[in-house]
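The full complex has more chains than appear here; those shown keep their coordinates.
Note that the chains take the letters A and B in the order they are written out, and that residue 1 is the start of every chain.
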């Protein structure tokens, strides 16, 4: 499994009158986190789009266990279990520093689309190779 | 079942470089749609908060079937099947005018919280009465 942790300080703009992060913003955090995770694994998403492949979101689900507060430093864990074929499934877990209880969990599923033909395609080598390196256990 | 349709014209700000609505914004549309739906059914959410009850989102899921484009006039259908007890489950279907194919579907689950004690509670009468009127079939 590939695991990456993205850090985000909760902004004022992201909090609602309940003084907690408004629920829609976690999808934004997830996007920022997976872009950084892919970059860390060796794939710059912008470069992928330049090759004519885009990765639209096809499904998303979230569970809000506990609220995140203004100015908390969040740890957004990005977890990828399987090398993508037609879809890339990414799990997320949001923690706030020093608190062991998970705040929010979620799953976002992306597919691969050929931008010129506007058609779904299999994950291109640029993507699969990254996850083969990142997920496959290294044997000494 | 209670059904309400909310209309929204897609704004430039809501579209991403793929020229379609960015996936997180549907949760915003859902919020705007359910607030209007509740108002139409007789419940002003702001008034509910004034009585010391808030309704945080506890779960959300979305399926993106087809993209929505800049400037399209969307119909966001709000569907409530059951009178809420501890949770209010709302289904959503997003259509664009004249196109019979559904673009996005989703479900958002909210609970009821006593704001002074910060504890989950049963749906207060202000909420259940609204849905009893809205959902229960009228017999002539």
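By definition in this document, a contact is a pair of C-beta atoms (placed from the backbone, for glycine too) under 8 Å apart; a residue touches a chain by one contact, two chains touch by 3 or more.
Note that the coordinates shown come from a computational prediction; the quantities given were computed from them, not determined experimentally.
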item: Number of identical chains in the entire complex, 2 depicted; value: 4
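What we mean here is this: only the chains that are shown with their structure count from here on.
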item: Whole-Å gap between the CA centroids of chain A and chain B; value: 25
item: Contact footprint of chain B on chain A as seen in their complex; value: 17-18, 20, 23-25, 27-28, 31, 49, 54, 56-64, 67
